[in-house]
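This is the structure I have questions about; it appears just below.
Every protein chain but one is kept in place in this view of the complex.
To keep things simple, chains are lettered A and B as they appear, and every chain counts its residues starting from 1.
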Amino acid sequence: MRADKFNPLASLVTWVIVILMVFPLIWMVLTSIKPQSELFVFPIKLLPEHVTFEHYRRLLEDTPFLSYFWNSVMLSVATTVVVMAVATLGGYSLARFRYRGRETIAVAVLCTYLMPSVVLIIPLYLMMVKLGLENTLTSLVISYTTFALPYALWLLRSFMAGIPEDLEAAALVDGAGRLGAFRDVILPQALPGIISTALFTFILAWNEYLYALVMVNTDETRPLTTGVMNMLVSSFNIEWSLLMAASVMMSVPLLFFFAFMQRYLTSGFGAGGVKG
Amino acid sequence: MATASLSSMGVRSLESAYSRLGILLIAPAMLLLIATIVYPLLYALWLSLNSVYTPTQQSSFVGLANYRDMLGSPTFWFSLWVTIVWTTSTLILQILCGVGMALLLNEKILFRSAARSLVLFPYFVSTVVAVLVWRWLFNDLYGLLNQVLLELHLVDAPVNWLGQMPNAMISIVLVGTWKYFPFVVIAVLARLQTIPLSLYEAARMDGAGPVGRFFDVTLPQLREVLGVVILLRIIWDFKEFDLLYLMTGGGPVNQTRSVPLLVYQQAFGLNQMGTASTSAVGMMVVMGLLMAAYLYRSQRTRSQDASR
Partner (left out) sequence: MAAVSFRNVRKVFGETVSIPSLDLDIRDGEFVCLLGPSGCGKTTTLRMLAGLEQPTSGAIHIGGQQVHELPPAKRDIAMVFQSYALYPHLTVAENIVYPLKKRGVPKGEWPAMLASIAQLLQLEPLLARKPKQLSGGQQQRVALGRALIRKPKVFLLDEPLSNLDAKLRAHMRAELIELHRRIGTTTVYVTHDQLEAMTMSTRIAVMNGGVLQQFGTPDEIYYRPANQFVAGFIGTPAMSLIDGDMQRDDHGFSVRAGGLLLRLPNSALCGDAAREVAIGLRPEDIVLGRGAHSARIKVVEPTGHESIVLMECGGATLCTRIASDVPLAAELRAGQDVPFDVTLARVHVFCRQSGLRQNRDDVNVTAIKRTRDAA
């Protein structure tokens, strides 16, 4: 960061806009730490007079929130592991091998990326019922691959294509087979791309709503997204403070995502999002 | 030294061994995609030709009857209209805000990388969280938005953001813009950063002011990126389910029921999976036509540029 030549006007305008944009999320946090009494007053004060973590306590103790949270964790981790394993090998294949139909497959992957979920939910639901997987987290993991896998494939393919071919050639000449070259050269070099794709996949799975809505309808198996919305709908009084606390907790992985991803975010996301 | 050998007959075993390995590596992905996308897609087409009662899954073949009903009834057409209104409005706003923000973030801003990261938050927040937060802000009695408007005397009474039209559509478009315009920001910003400064310097020497420089240098450079971004956003906004379902549920009185919501309601509300699949197929056809028209237009402009 250079200390000179800042554009003060642009800085001011930009930061005002950024703060306004992020404000709803700030408001979410503020609401979650205000005692109930402060929520329904006129005029509304921005900052809490008393900070309380009562709502968080109630969320964790009196609601199925923790079980939703745990379900989401397992679901997202499983989806990420499956998708990354398959997509890493597939991305390598698309980037570095020559075979008939490769370009067709690449285009097909691109098209699946654009497939509307609503079209697939009905047949997938019926398929899960037939397989006896209805209302399980497994059905969700399988369903999530419909949107997570094409994206991961596309991202990993571009990351791996960017690795200089000479490196693999050198490994081959040095005595590695193609899979050895993959392990010794491609994986280490593509590591930033692999990590960012994995985090991306995790977030996609963590945030997914529609499939969870259709496939799962008991509290034991619900992930956070449908679970929290269920809390909203099923209660007589909408407990906004509780919901805001839930929202804050739901967004915690996002913070980790950002903390690790500062550097990689623009390049990885931009490459996949725009090239796609 | 043997010169006559299998190899001189053209059998290249190493190359085919590599090809086989390549196919093996993509096979798991292919199988998964075929199982979870291709097969269900075909299944959905089949379903659309049937009448299926959801709870029992009893189905009976009805041929094209579902399609006739869909095309004949105002329900489908109205929700298609709703979808078009929603997509167009939010797209325009997303592009305007996205490009504007990208231009700002391309300047020398204090703590620029922090700003660039924060701008992405709405995109990565779960739709559930976004909806909860905004519904709380939109709350007619205790929501902050109404409070501020009342205190600034911009309105006399609390606004019903979600229960009334056109407010409901406006609210959805606003929240959709808020959530998705960072995607445009990222794509456009990445491209802006690769535009050589020399182009701007040349324009400045030719006498162009900032507005001129934007239209004559920046915008042409952004054309390709914007082309891709607009296409992607049209597709994704068109098929957006979560946001509309969670904000308004399609209400008031189905005034914000886009086609994805219609499909869901037909399948799980009315228990008619056949009809729902038909609507879904109808939606895909419309999307396909949109894409084709868009791509045709952009091919035309590209060949026009090339022939100039």
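As a convention for this text, a residue touches a chain if its C-beta (ideal position, glycine included) is under 8 Å from a C-beta of that chain, and two chains touch if they have at least 3 such contacts.
Given the structure is predicted, the values throughout are model-derived calculations rather than measurements.
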Message: Touch as defined at the start, partner being the missing chain; which of A:111, A:169 or A:252 qualifies?
response: A:169
- request: Touching the hidden chain in the full complex, which residues of subunit B are there? Just list them.
  value: 1-3, 5, 7-10, 12-15
Query: Where does subunit A touch the missing chain, residue by residue?
result: 164, 166-167, 169-177, 180, 184-185, 188-189
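Throughout what follows, only the chains that are shown with their structure count from here on.
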Message: Report the inter-centroid distance (CA atoms only) between subunit A and subunit B in whole Å.
response: 17
Statement: Per the touch rule, the subunit A residues reaching subunit B in their complex are 1-2, 5-7, 10-11, 13-15, 17-18, 21-22, 24-25, 27-28, 31, 39-40, 42-44, 85-87, 89-90, 92-94, 96-100, 102, 105, 108-109, 112, 114-124, 126-127, 129, 142-143, 145-146, 149-150, 153, 178-179, 203, 206-207, 209-210, 214, 224-225, 228-229, 232, 240, 243-244, 246-247, 250-251, 254, 257-258, 262, 265-267, 269-270, 273-276
- prompt: Along subunit B, where are the residues that touch subunit A in the complex?
  reply: 15, 18-26, 28-30, 32-33, 36-37, 39-41, 43-44, 47, 57, 101, 104-105, 107-113, 115-122, 124-130, 132-134, 136-137, 139, 141-142, 144, 147, 151, 178, 183, 186-187, 189-191, 225, 228-229, 232, 235, 238-239, 241-242, 245-246, 259-260, 263-264, 267-268, 273, 276-277, 280-281, 283-284, 287, 291
